[in-house]
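What follows is part of the complex, with its chains left where they were.
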């Protein structure tokens, strides 16, 4: 019973990078712990709450066991503690948000089931943005001042010079940022976790992060953001999803996944700018939008072999 | 013929609080009239126009008779007269918006029918926001300066002190605000109207308004907004919908509805902040989003008994 629950929880952490593998989840937790014990604790709490909520609500056991009701709770918990001051109210919000992420996951599963498209990390994005936006109306909900400053988007010029260091750090930070961690070692640990889950997934994540970095660099993104991995995490997730999880890899699906990965960079820039008047971060919304779009489109493309 | 039409119209007003009951609708109209004869007149006009449009378009008689094509017209008419100067152009817009609310209702009914999810007050929200936003482009469409000022959302601190008076006024204003009325007596009349429709619905509305108020207070909302009922009307509607209308009430569905009601408070804060750069009010969008989400999720939760 407890062993089964813990297995569901670790698979839940693993599913943040689409790995239905409890060992991958454990290594991801270790990677987070390396950078910040607080965030590791938050990730565990969020996964436990959202998984337990799903069990209380009577969700099909197989879905819960596969970690499908854990990963959004995991992310929402880290997200809230990253952007909100870690006081008692924020921890209550973590519990509420993780429970709500389970409802939103169920809602999206039902909504999207006709098209066989999964919720991905949309419940995390929606729940997190609600709590972040609420800081503008609820005085006791205090941000950590890491949220972007609200402003009107305007054209930028190229800022800073990309060096070999930028590329190496950006590559691994791009993996680490999937869990809000800006730490190269954490990124390497995440890559190892992925390797346990699937060699193709690990390769896809690295290639995706690199692709996001290179396209952003080529189009004139600011150097500090490239170094921090901001351009990598959405592309890495897109690459894992389309390159390693949903389609059987061949030359055709490789090209399809590559197109999606490049598109993710532009969509990241767009979502990030679109949320600027609200002072909100893009989170993994670009990944969700692009992968939903490419999955929805695929029934019209007979050459793609769905796994 | 006329009696049937009037019955449809009064049920339409009743459906604003999900009551398929013409007497409830009449008492709601009386409650609005107590606060403002102009708004009572608007509510009646809007309901008549949207109901008549549905009949002209040949919508199934049973749906029209149940008031399902009236309540959005009712709300859109009050909304437009609340936020736009009551001149001839605004009254023309009321007619146009009420007619369009019928089209949007039909569109959402068709769109959502596969999931057995109703349009709720989404047509009112979409139609109203269109006309309010249009004031920024069409010089003869003049606002009453009650629309929020457009600005960039930023963190707030706690403002004012909540007293017993705040709680009592906020509780009933929270019911009254469902129809844009800031008047305690109107709130009490609405509660009586609900009592005619269903004792559970009346209790749910009061509990929902109180819950919204308490959660907002606990999280540091400004006192004037709490007193005005701003935090109550969405939570009251969520509580009616999930506590009294869509599920058979038991301990499980009670907890489910309570979670939704609490979530509605955070979503209200979020939607209100998200619309701040546009200077737009949240209206009942938080209620719509939360109830859609919880209804969509419920097929995965076998313990919920749908009415």
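For reference, chains read A and B in written order, and residue numbers begin at 1 within each chain.
The working rule: contacts are C-beta pairs under 8 Å (C-beta built on N, C-alpha and C of every residue); 3 or more make two chains touch, one makes a residue touch a chain.
Predicted model only: the values in this text are computed from it and were never measured.
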Copy count for the complete homomeric assembly [2 present here]: 3
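Operating definition for what follows: only the chains that are shown with their structure count from here on.
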Centre distance in Å when chain A and chain B are each reduced to the mean of their C-alpha atoms: 35
In the complex, chain B residues that touch chain A: 114-115, 152-159, 216, 218-222, 256, 259, 262-263, 266-274, 276-277, 292-294, 296-303
Residues of chain A defined as touching chain B within the complex: 57-60, 89, 93, 96, 99-100, 103-111, 114, 129-131, 133-143, 150-151, 277-279
